[in-house]
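The block underneath contains the structure these notes are about, expressed in structure tokens.
One chain of protein is taken out of this complex; the other chains stay put.
Our next item is subunit A:
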Amino acid sequence: MNAPDRYEKFVVPEGTKKVSYERDMKIMNAATFVIEREDHTIGNIVRMQLHRDPNVLFAGYKLPHPLQYKILLRIQTTSQSSPMQAYNLAIDDLDKELDHLKRSFEDEMVRLQSENREGL
């Protein structure tokens, strides 16, 4: 009867920001990003991509509760960068990686099809 709607898992409620950002008041270049309606899929790939960036001193994410459909992503960087810059760079790199993956998969499909045609 009082069950929440199933779509609450993936639809951002009206008036809520998808990504909000809060700076750490005690540590330089540290911040927490709250990403609404996302889970390990996004959290883990962004975290691992941030780890590739030598300017990132810390990057971690957590899913605070399985029934709260949001993740917290915490980033600390050196003074050469900023959490926001590192976050944007990680997303850009992941986006490019997926473009590359898509292209190489499509090329592979074409290669496989032409191979099959020769085989016949």
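Here is the rule we go by: a contact is a pair of C-beta atoms (placed from the backbone, for glycine too) under 8 Å apart; a residue touches a chain by one contact, two chains touch by 3 or more; residues count from 1.
We adopt the following convention: contacts and distances are computed from a predicted model.
Remark: of the listed names "DNA-directed RNA polymerase II subunit RPB3", "Actin-related protein 5", "RING-type E3 ubiquitin transferase" or "Phospholipid/glycerol acyltransferase domain-containing protein", the one matching the undisplayed chain in UniProt is "DNA-directed RNA polymerase II subunit RPB3". Mapped onto subunit A, contacts with the missing chain fall at residues 6-7, 9-11, 17-21, 23, 35, 38, 40-42, 44-49, 52-53, 80-81, 84-85, 87-89, 91-102, 104-106, 108-109, 112.
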